[in-house]
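One chain of protein is taken out of this complex; the other chains stay put.
A and B are the chain letters, set down in written order, and residue numbers restart from 1 in every chain.
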Amino acid sequence: MRLFINKLFLVFSTITALIGLFFLAWILYTLCSKGIAGISVDVFTKDLIDGGLRNVIVGQLMMSGVATVIGIPVGILAGIYLQEYGQNSKTTEFMRDLSDVMMSAPSIVVGTFVYAIVVVPTGHTSGWAGVLALFILMVPIIVRTTDDMLNLVPVELREAGMAIGASKYHVTMNIVVRYAKAGILTGILLAFARVVGETAPLIYTSGSSQFWSTDLTGTFPSLTVSIYNLATMPDDKMVQLGWTGAFLLTSMVLFINLIGRYASNKKRR
Amino acid sequence: MKNMMEVQALTFTYKGSSEPSLKNVTLPIEKNKVTALIGPSGCGKSTLLRGMNRIHDLYPGHRYDGTINLLNSDAQGYTDILTIKKEAELIRLRQRVGMIFQKPTPFPMTIFENIAYGLRLTGVKKRSDIEEVVERSLRDAALWEEVKDRLNLDARSLSGGQQQRLCIARAIALKPEVILFDEPTSALDPISTLAIEEMISVLREKYSICIVTHNMQQAARISDYTGFMYLGEMIEFDQTDTIFMKPSVKQTEDYISGRFG
Partner (left out) sequence: MESIFKKLAQFSASLVFFILAATAIVLYLSAKPAIEEFGVHFLFESRWGVEEKVEPSAIEQSKQELVTGSIDDEDFITDDEDFVMDDEDFVMDDEDFVTDDDTEGNSNKSKVIYGALVPIVGTIFSTLIAMLFSIPIAMGIAVFLSEIAPGSLAKPVGVAIELLASIPSIIYGMWGLFYFGPFIASIFGGNTVSLLVAGLVLGIMVIPFMAALSRDAISTVPDLLKESAYAMGATKLEVIKDVVFPYAKSGIIGSIILSFGRALGETMAVAFVIGGVYQFAGKVTDPTNSIPVVLANSFAESSGLSLSVLFYLALILFAMSFIVIAVAKFYFLRRK
């Protein structure tokens, strides 16, 4: 009887796992079959107004890229502070908890915040507003990974650095951060992958545009927002373009994730 | 004088490995005696021990060749435990051959439930029966006086030495015929180690014991027989006194006198 229940449970557990994997496979299948069908040279060479995705892809990458460039120093410095200077005081713990809370805050709320402080005063949506929203989403992720990665650096290494007379700054930058470099890099890649697929905080901060633009002070083309708009249009051709965009977006995110995973695995070996 | 268990010409190969980790090993476990296995790290002593209750089988793909005989419960003849196929018989085997691990492994439940757990698995339901066995097992493990007032506390609140004695109590609650100890004191301080060693010499009266140890003095102190293993082979097996005083093989002598290992 015990063995029968055991078998039953194992079968049940395997079945639930299969159900879950089935749905996920279904999504990927849909995405690939619908997405690949719409891939053509035009997608990459024409702007949205002419039925391509060039401007929105570039726009999305530009906003995420700028957010990353600003987010890296801030996030890493904050992570260094928490691990190297904060020691384990109550304040540091509190700050860690806060960045965890921020990491899980709904992205739409971040969008709302940016709308209030940028879009309302300036009176229009802009690329910078989108960048700010993505930056806010990204920083806590980088803080957390930096903090965790630095935590893995052996204390002896720091002590050895101090023992040969290096300053705290030197030990931190030249020994500790260098030791944890691969892990931090992975964290940054994953943070980038995370924000590049964000839609909700961009809808009314950057908005989206059908035209080519590299001017972050104005309404800015966004791939994700465009997918949202395209998918809800009654025109089949537009919907198809939406699927193509969705496929490209997912491929991009998965690709970056794979690179990040590869980088961290290589380090471990 | 009957042997409780007999390992005969056992060759064991881990999954995916071309080289066997045990080569043609033979080991008798005499009834109501303590048999110690010594040897340098990686010599296969733990591998051998883990074969004797087939805990290896949790990870499929390993390969056994040879025989491990276990005396039948009616003391008439032996059964080769390597021929067991059915899950139910494997479970029965593990209840007859108990095991204590390198580190204490208290289950995430109360002290009482830790010991009652094995009984419940075998289907014992009556509360008074369970309470009786729990008390007796804890007394046998010399832990009763220390924990009788806090049986409902989480077992993980005990000290390391107490946890290990709890694990022994948990094993003997099932009335095993053989108890396998896999370096039971390697994670403990000297005082806790001493308590466990004393307990083992008492347990010998009721059970047959096989213990793997890194510590040669420990083997010398508590065992009746000692086997010295090296590179997957049983180099020498004899009475403990003989092994430590007059070993017949050069390698054994070198190891015991600390020249290698």
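Just so it is clear, contacts are C-beta pairs under 8 Å (C-beta built on N, C-alpha and C of every residue); 3 or more make two chains touch, one makes a residue touch a chain.
Treat the numbers as computed from the prediction; the structure is a model and nothing was measured.
J.: Touching the hidden chain in the complete assembly: which of A:Ile5, A:Val41 or A:Val155 does that?
T.: Only one listed residue reaches the unshown chain, and that is A:Ile5.
J.: Which listed residue, A:Val43, A:Val74 or A:Ala263, touches the chain dropped from view?
T.: Considering all chains, including the one not shown, the answer is A:Val74.
J.: Of B:Gly77, B:Pro108, B:Pro190 or B:Gly258, which sits in contact with the chain we cannot see?
T.: Final answer for the missing-chain contact: B:Pro108.
J.: Any idea which of A:Gly38, A:Gly52, A:Gly127 or A:Pro140 touches the chain not displayed?
T.: Missing-chain contact among the listed residues: A:Pro140.
J.: Which parts of chain B face the unshown chain closely enough to count as touching?
T.: Here the touching residues of chain B are 53, 55, 58, 60, 87, 91-92, 94-95, 98-99, 101-103, 105, 107-109, 117-118, 121-122, 167, 170-171, 174.
J.: Taking the full complex into account, what residues of chain A touch the chain not shown?
T.: Contact residues on chain A toward the absent chain are 2-3, 5-6, 9-10, 12-17, 19-21, 23-24, 26-28, 30-31, 73-75, 77-78, 80-82, 84-86, 93, 95-102, 104-113, 115-117, 120, 136, 139-140, 143, 167-169, 172, 190, 193-194, 197-200, 203-204, 207, 224, 227-228, 231-232, 239, 242-243, 246, 249-250, 253-254, 257-258, 261.
As a convention for this text, only the chains that are shown with their structure count from here on.
J.: At what distance in angstrom does the C-alpha mean of chain B lie from that of chain A?
T.: 51
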